[in-house]
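Starting off with a structure, shown below.
In this view, the complex is presented without one of its protein chains, the others remaining in place.
Let's turn to chain A:
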Amino acid sequence: MTAAPIHFRNERLMLDPSGAAFWPSKRVLIIADLHFEKATSFAANGSLLPPYDTRATLERLNRLVRLYRPSKLIALGDSFHDSKAPARLAKDDRARLEAMGREAQFIWVAGNHDAAPHDLPGQCVAEHREGPFVFRHQALSRLAPREIEISGHYHPKACIESRAKRVSRACFVSDAVSRLILPAFGAFTGGLDVRDQAIFRLFPRGLRVFMLGQEQLYSFALEQLGRLPEVA
């Protein structure tokens, strides 16, 4: 797995092909939209989806923790699929989260699915500021001057027309100046095309996507992702 560097002012972030970002100078690992316990949430409504999503997401997260050894883990909101999800965590999943919390400090940014604070290790916050960055769940349409925002919420994905077929992948989106949106990290999370207005209007000066691959990221400018729909 080869992570790709991206620079914001004087800070370097490493974008990992798994969909997480790492800030080496502060040893901070950032992930978005874990959506823990999405399957059990569906089960309550009659679709008995395989209850392994939390475990699968945790396993991937654990690999990253072992690789980067972060001192802080920032989860950018929608970490839990609903407000009752923390109570539904299986015993070993909760234990795993607690073990992770002993190695690194969790910062749980509130999302629209999990606005209420919970009892898991770490801090529950509305947003988090550190260095030049502000970490929040959903990007604001207007940023304060010199603010650099790192967010999740949109589950961005991109499609590229290759020689033989269209390939669609989850992706990071950034203008490399003031914004970075992370892809969703949860196992059962789908995506929204970056060409959707909701995403690309956040990047009036253009954007680049970093599509997740098995071993590396694949980077394209917005213009390479096909024509944009006419803005009504």
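Here is the rule we use: a residue touches a chain if its C-beta (ideal position, glycine included) is under 8 Å from a C-beta of that chain, and two chains touch if they have at least 3 such contacts; residues count from 1.
We take it that contacts and distances are computed from a predicted model.
Considering only the chain that is not displayed, what protein name does its UniProt record carry among "ABC transporter permease", "NADH-quinone oxidoreductase subunit M", "Helicase" or "Beta-ketoacyl synthase chain length factor"?
This omitted chain is identified in its UniProt record as "Helicase".
List the residues of chain A that touch the chain left out of this view.
4-7, 9, 38, 40, 42-44, 46-53, 55-56, 90, 159-167, 169, 175-177, 187-190, 193, 205-208, 210-211, 213-214, 217-224, 226-230, 232
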